[in-house]
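One chain of protein is taken out of this complex; the other chains stay put.
Naming follows writing order (A, B and C), and every chain is counted from residue 1.
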Amino acid sequence: MGRHFLQIPGPTNVPDRVLRAIARPTIDHRGPAFAELARELLDRLKPVFGTRHDVVVYPSSGTGAWEAALVNTLSPGERVLAFETGHFSTLWCEMAARLGLVVDLVPGDWRHGADPAAITDLLSADHAAVMVVHNETSTGVRSRIPEIRDAMDATGHPALLLVDTISSLASMEYRHDEWGVDVTVGCSQKGLMLPPGIGFNAVGPKALAHRGRLPRSYWDWDPIIAANRQGFFPYTPPTNLLYGLREALIMLEEEGLPQVFARHERHAEATRRAVRAWGLEVLCADEREHSSSLTALLMPDGHDADAARSLILERYDMSLGTGLGRLAGRVFRIGHLGHFNDLMLAGTLGGVEMGLLAAGVPIKEGGVRAALAYLEETG
Amino acid sequence: MGRHFLQIPGPTNVPDRVLRAIARPTIDHRGPAFAELARELLDRLKPVFGTRHDVVVYPSSGTGAWEAALVNTLSPGERVLAFETGHFSTLWCEMAARLGLVVDLVPGDWRHGADPAAITDLLSADHAAVMVVHNETSTGVRSRIPEIRDAMDATGHPALLLVDTISSLASMEYRHDEWGVDVTVGCSQKGLMLPPGIGFNAVGPKALAHRGRLPRSYWDWDPIIAANRQGFFPYTPPTNLLYGLREALIMLEEEGLPQVFARHERHAEATRRAVRAWGLEVLCADEREHSSSLTALLMPDGHDADAARSLILERYDMSLGTGLGRLAGRVFRIGHLGHFNDLMLAGTLGGVEMGLLAAGVPIKEGGVRAALAYLEETG
Amino acid sequence: MGRHFLQIPGPTNVPDRVLRAIARPTIDHRGPAFAELARELLDRLKPVFGTRHDVVVYPSSGTGAWEAALVNTLSPGERVLAFETGHFSTLWCEMAARLGLVVDLVPGDWRHGADPAAITDLLSADHAAVMVVHNETSTGVRSRIPEIRDAMDATGHPALLLVDTISSLASMEYRHDEWGVDVTVGCSQKGLMLPPGIGFNAVGPKALAHRGRLPRSYWDWDPIIAANRQGFFPYTPPTNLLYGLREALIMLEEEGLPQVFARHERHAEATRRAVRAWGLEVLCADEREHSSSLTALLMPDGHDADAARSLILERYDMSLGTGLGRLAGRVFRIGHLGHFNDLMLAGTLGGVEMGLLAAGVPIKEGGVRAALAYLEETG
Partner (left out) sequence: MGRHFLQIPGPTNVPDRVLRAIARPTIDHRGPAFAELARELLDRLKPVFGTRHDVVVYPSSGTGAWEAALVNTLSPGERVLAFETGHFSTLWCEMAARLGLVVDLVPGDWRHGADPAAITDLLSADHAAVMVVHNETSTGVRSRIPEIRDAMDATGHPALLLVDTISSLASMEYRHDEWGVDVTVGCSQKGLMLPPGIGFNAVGPKALAHRGRLPRSYWDWDPIIAANRQGFFPYTPPTNLLYGLREALIMLEEEGLPQVFARHERHAEATRRAVRAWGLEVLCADEREHSSSLTALLMPDGHDADAARSLILERYDMSLGTGLGRLAGRVFRIGHLGHFNDLMLAGTLGGVEMGLLAAGVPIKEGGVRAALAYLEETG
């Protein structure tokens, strides 16, 4: 009984307003009502990416949008420079390799973001693109994209900048145009508060002009952008998810993007205060790089993160994110993004506090109180 | 953003499973599919009331079910004995008077339940019925129905026992048959986790046999009970709310009524521990009479309960119950009933703790912690 | 598979837009968001009744609104003049009698509306009210309310005029104020395209001023009208059905009431053309009195209407209205009201044509064609 707390870093709690929108009857995707919906949507999407240019919408997971970014811009055998910030940056690189690209990986400790200085040191003439994950969902660490861009610009290098905003989009400040990003990868089930099933590419003019030769059909931007001009798609679009997307965009506009970002920052700070009051450690090691959408907690030695997660799921009906890859068993992740507010955070942290105690993890009890104090001061 | 916390003592948070059930297309209320629905429903309702006899379902609010209990059993000018346990018992008496009955009211201080001893002292030959509110929604005080019945039985008096279970039904233990209740009044929007719009009368055999002469048509039990035997109603029933009722009854069966009651008791105790840790007072003055479905808090002198409630609504998006009648401004009420769980309670109490601090009410900070400790120990 | 055709004369096919509105989470009925909803609703309701005065909204079936009209205006033992136009007018009279009123019934043949001339002949000094059903749901016959009013006015008699618009409201032209009606009775599940569960009384100033002495509490207009001024109700209102009501009223405004009425008239005429082309007879015997919301068909002698209805339900998944009271087995009723359009009518009449043929009823085949021809000409 009672509502499940879905506090993984995505999919996030879908607002019932959005769920009801998704339940509208499907319509003819070649008719005038659809065209109106599509045009409205495509316009409303742009501010979320901070772009005046095209945003391409795919019926796909975020993984599909990763692939789209690569196959549209790169050619077989080209080199890319990428940063190991965690599990998802690693997966993206593995995808690039499978598609026939050569990946130069800047190694990382999974507790820091991409290092702008590495650009200066490592970006070489034959790199066609730089791949960065803005907010690494496996670690809760944010990379400083503007500094990466500055470092690239300082080299005068023409490489494209490809950025994954899977778990930061619509939760953390992001400016595709202003920050000089060429392709931004996003998806529906995180800050956009939708079920999974939509992937995005925001496409800057340089990326659109410099197309690679990797084979592509489904992911090809050109026919989509061309059809979008008339309000249509070259394939059957995921109409019902688009209904939800429109509703979610309206909700974000109603709150205001700056307010949305501030809300996420405040909840993230409250969560970190709870973690510290429990005497535990946040995985992110650089104060400049905390994620606003999720927090990864390091478990004390000898305590299994997944055992605690399972207990919390069973006893308190809350889903938390598991430790991925090399972090398995050592961290768990609290998602505090999307359709979320102070009392949902109070419930979430209450569940973590009770769960850690019940699992025998040696914590101090004041975590929730510390978070409430911060929330109350800043409310 | 985020979900509203609807923590008034009803309407309660409707499970989305129930909301989806309510959104099913309406069907012919005279057709075979409806008859199947109705028969299933009427069977599933009985255990919730603790009865093997008929439960009459009205398209009405709970107030309508109050009226039905009176006009079916009583005659113009008859006397009834009633207990002033709070605002709603008072309203029920006013209704009785408006319908032409004479009400002898046992006065009360709104901090105690109905006093069984008063039955012995005051029940006289010309009382046709005793009216008691099982769980007074305005105060969070539970009356001890079995002791009332025992006191009535001890007098050998044939008066009917009419009991309001508006805010206890499906949240607190209740046994219409075993406790010797003649008419039980209930409604949909509290422990049954439905929107408002359905009223109930559980009708014992003695009540069915001794019918009053107050004029009645809409509320008359007889044509309803007769039509129900075939799975129909003499009027157009509220089909979509009945869909929801079926779903809610299935959910209660899945959890098990004893577990449902235990959950409510546990959340009520956790709430009282929070209140005491804040240094505040629970309105209910008798340990035997605490409500499991709501808790009323007395505000310290000089602090306005409604000012705190407004701040909590505005800042934390949580609705709490206002002080009613003579308690206006002096108490607010926390609903912890229906579709509710530990983390929702943690969020609720977090909101109250922050709100009281923000409103400048002098409390100690440990309320949420005290509740979490109790929840964790008993989880 | 495929959608059920719910072609009884109510409940009608609820638009999915309305069903989704009903599935919104329930809110605090004493909070500011509710007050806004209620005020908007109550304003939007008035044009549907053709009134500038109050419309009282009950959590009830239409039957409840019948009772409300009587107990608010009449006193025990008073006489009322009523017209036997069919099954529902008869039921309303039975209710009046059970409530202690004396009913003078003008007999009818169930094929004609109320006869204005009878007013002149039969309205006597001790009649406190005239009760008329505007659109008799059991027969598909419309009574001419303005002519009834004229006849009453011609006598100079002060009797109140109480009109049932259960199956005409929001489907057929109706003007509470202009036609001089004192109390209009309505409900949700017909032209208003909602599930059952709401009853209405539109209350004219004369009715409000001349209150009867029948006992009343739940149905009493005064506390409701008083609370409505602030956007509230003296009881817990059926919030989720009110969400649906708002949505339905918006839909009616979008189409425009004159267009709504014209649509119903056109579908009714198309249906009658089908009936005649089949060689069958419409029950309504006066061309001036055809209902726009339903059509009752007389079966040829020796053919059972309910057998045909059952076959149509089983084979074609369409619900039609049964013959009620003295018309049982002799007629069935086609509802063509509410959320309905040309192609739904084509499907409905297709089902009737196939069903009658399959049931061995001797009809000519051109009914659907005749309806399509009319629809096409007038589209």
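Going forward, contacts are C-beta pairs under 8 Å (C-beta built on N, C-alpha and C of every residue); 3 or more make two chains touch, one makes a residue touch a chain.
Bear in mind the structure is a predicted one, so any value in this text is a computation, not a measurement.
Annotation: of C:52, C:213 or C:315, C:315 touches the absent chain (contact as defined above). When the missing chain is restored to the complex, the residue among A:14, A:181 or A:203 that touches it is A:14. Only one residue in the set C:175, C:303 or C:369 touches the chain that does not appear here, and it is C:369. The chain omitted from view is touched by exactly one of A:195, A:231 or A:366, namely A:195.
Residues of chain C that touch the chain left out of the display are 1-3, 5, 13, 15-16, 19, 251, 255, 260, 263, 315-318, 339-351, 353-354, 357-358, 365-366, 368-369, 372-373, 375-376, 379. In the full complex, chain B makes contact with the omitted chain through residues 16, 20, 23-25. In the full complex, chain A touches the hidden chain at residues 4, 6, 8, 10-14, 19-20, 22-31, 58-64, 66-67, 76, 95, 98-100, 187, 189, 195-197, 214-218, 220, 234-241, 313, 319, 322.
We adopt the following convention: only the chains that are shown with their structure count from here on.
Averaging Cα atoms per chain gives one point for each, and the point farthest from that of chain C is the centre of A. Ranked by C-beta contact pairs, the top pair of chains is B-C. Across the assembly, chain B contributes 13, 19 as residues in contact with two or more other chains.
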